[in-house]
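Heads up, the thing below is written out as structure tokens.
Note that this complex is displayed minus one protein chain, with the remaining chains in position.
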Amino acid sequence: MRRGSVLQLLGIAVLAAAIASLFAIFIGWLPDPASEEAKRIHFVYWFTTVICIAVFSVVAAVLAYSVVKFRAGPDDDSDGPPIHGHTKLEIVWTAIPAVLVTAISIVSAIVLAQNGKAGANPLVVKVTAVQFAWRFTYPNGKSFGVLTLPKGRHVKLDITSNDVIHSFWSPELSQKQDAVPGQHNMLVVTPSRTGTFPVICTELCGLGHALMRSHVTVMTAGGFDTWLKSGGRAGGGAPGLAVFQQNGCGGCHTFKPANATGKVGPDLDNLKEEAAKANRGPLDKFVEESIVKPEAYIAPGYTDAMPHIFGSQIPPDKLKQLVQYLSRGAK
Amino acid sequence: MSTAAEAHEHGPFEHHGPPPIHYSSRVSPSVLGMFLFIASEIMLFGSFFTVYFFDRVVNHGVGGQWPPDGFHRPVFVAGINTLILVTSSGTMHWADTSIKRGNRAGMQAGLVLTLCLGLTFLLTQVIEYHRIGFNTSNSSFAATFFGLTGLHGAHVFVGLTILLAMTIRAFRGHFSPEHHHGVEIGGIYWHFVDVMWIVVYVTVYII
Partner (left out) sequence: MTVHEVQHEHAPAPRATGLRRLLVPGWLRIFWVTPLFFGLGLGLPVLIRWLAHWDPVWKGSVLVSVELVTTPLGFLVGLGGFDYWVRYASGRPTLPEDHSGHGAHSWRDYFRINTDHKVIGIQYVVTTIFFFCVGGLLAMLFRAELAQPGDQFFNPQTFNVLVSNHAALMIFLFIIPAFAGLGNYVIPLMLGAADMAFPRLNALSFWLLPIAGLMLIVGMVTPGGGPSAGWTCYAPLCSHQPLGQVFFNMGVQWAGASSIMTALNFLVTIITMRAPGMTFWRMPLLVWANFTTSLLVVIATPFIAGSQFFVMLDRVLHTNFFEAGGGGYVLGYQHIFWFYSHPAVYIMMLPGFGIISEVISVMSRKPIFGYRLMALSLMAILVLGFSVWAHHMFVAGMAGWLRVPMMVTSMVIAVPTGIKIFSWLATMWEGRIHFTTPMLFALGFLSMFVIGGLSGIYLASVPIDIHASDTYFIVAHIHYVLFGGSVFTIFAGIYYWFPKMTGRMYDERLGKLHFWLTFIGFNLTFFPMHFIGLQGMPRRVADYADRFADVNLFISIASFGLGASTLVFLFNMVRSWAHGAPAPGNPWRALTLEWQVSSPPPVFNFDEIPQVVGNPYEYGVPGAKHAIFGAPTPAPVPAD
């Protein structure tokens, strides 16, 4: 190999790396981190990116150079030089990747260990997934359909599921963990800025999977304490609305008064009509039965997809509020 | 199993037919094929043992006990059954060595005996299922119990089918000291089914 071709090769490689780097830097690949864990994950991400750009540039450069330089003419029937191998070269391209992946592994392992540390006094929130809603339970026993967290404190999520596998993820917090029936999985997050971020279910869990979304609101530590003490009611609204939201009904149902737009189950705005069609007693009886015993009547065109757990999960007084809320809001 | 070799029993040097086959290995294709097949069978059993391991060891069974309360494993009957199956391996071996030495009657007797012993085993197993007092839906213990013994039972059934074919051929005058591949290969499979049972028995009934 002549010196000239090495220089040319290097030039192409640098060019390729430059283009790739521009791509990497000027497109906002990752969401703005909102937790300490996310920041560390982003570090590993960029570390790996640098290595991968280097590797890709080398391959691209050799490829491009060969395509341009070693093209056979239309009537060229000759063969190339019979080179069978080159031991030193082969050792080099075995050793360098080995070193590089070892480096990535070490950095990853360190970050993984750090991201699993919950400190001495974490806030423990129980996360229960059901088809197709989230339920977040605080140490004081109160539970909600949306997650609220304090900024700057270690939070340990104790994640489980009541039916099939789901997965808890918030892109800004970066941390992700499957919710597995019969198992309690731990996940540590340490929110680092306030704001409201999406929570999504990332494990296929049935027909409502796409809409199994919720929110996490990160408050200042003081704000969080008052929020928790006040029983977690962020604002006014009908008491039934809170029950509706805490149980994640909006994940599957459309209901205008609650701004819910789920499409898995029947549209609750048409409850009156449905009740008339079902012909199973007065409206509020029908609504209550449909929540407590959803399999008793299944609206035409739907399947028995609604969880059978709400009867035991919602206390009687809350259930009453919910039934009232739904019956009144319905047309 | 059909080999390309058998396709040309009528004389490999005819014109226009395929050229003579060149074998690049000492081991005959059908024996090698059977061994590879058994390798994949072992892996199939492996997947059942894996699920057994997960349900029992990783998940600590039901309430930490194995077998859970109220389940009784018929260790004794299955033990007798084990003896029966081990004996059948002996008779199978007898059939195989007999034909290699040209003893046709010995082979026939060996095969019939093996067949009978295998049938007894399978029948005992079915009766055991019937009397066992729990069914497939009673906890993960029952699942792995029926899973492993059932998978093995299915293999005994396949083995018996092969044995039946061998027996029929033996009585129709096939096989000779020079041509005993059928017996040998069927025999390998039967021994495999046998050894597998010992592993299943120890895992499911004893430990």
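Each chain gets a letter, A and B, in the order it is written, and its residues are counted from 1.
Everything below uses one rule, namely that a residue touches a chain if its C-beta (ideal position, glycine included) is under 8 Å from a C-beta of that chain, and two chains touch if they have at least 3 such contacts.
Because the structure is predicted, anything quoted here is derived from the model rather than measured.
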Exercise. Can you work out which residue in A:Gln8, A:Thr137, A:Thr202 or A:Asn270 touches the chain that's missing from view?
Key: A:Thr202
Quiz prompt | Among A:Gly11, A:Pro181, A:Gly281 or A:Pro315, residue touching the chain not depicted | solution = A:Pro181
Exercise. Looking beyond the chains shown, say which of B:Val27, B:Ile80, B:Ile127 or B:Val158 touches the absent one.
Key: B:Val27
Self-check item: In chain B, positions touching the absent partner
Solution: 1-10, 12, 14, 16-29, 32-33, 36-37, 39-41, 43-44, 46-48, 50-51, 54-55, 58-59, 61-63, 68, 130, 136-144, 146-147, 164-165, 168-169, 171-172, 174, 178-179, 181
Practice problem: Could I get the residues of chain A that touch the absent chain, sorted low to high? | Solution: 27, 29-31, 38, 40-41, 44-45, 48, 52, 55-56, 59-60, 62-63, 66-67, 70-72, 76-86, 89-90, 93-94, 97-98, 101-102, 104-105, 107-109, 111-112, 115-116, 159, 163-165, 167, 169, 171, 174-178, 180-183, 185, 198, 200-211, 263-264, 303
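Just so we're on the same page, only the chains that are shown with their structure count from here on.
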Quiz prompt | Whole-Å separation of chain centres (CA-atom averages), chain A against chain B | solution = 48
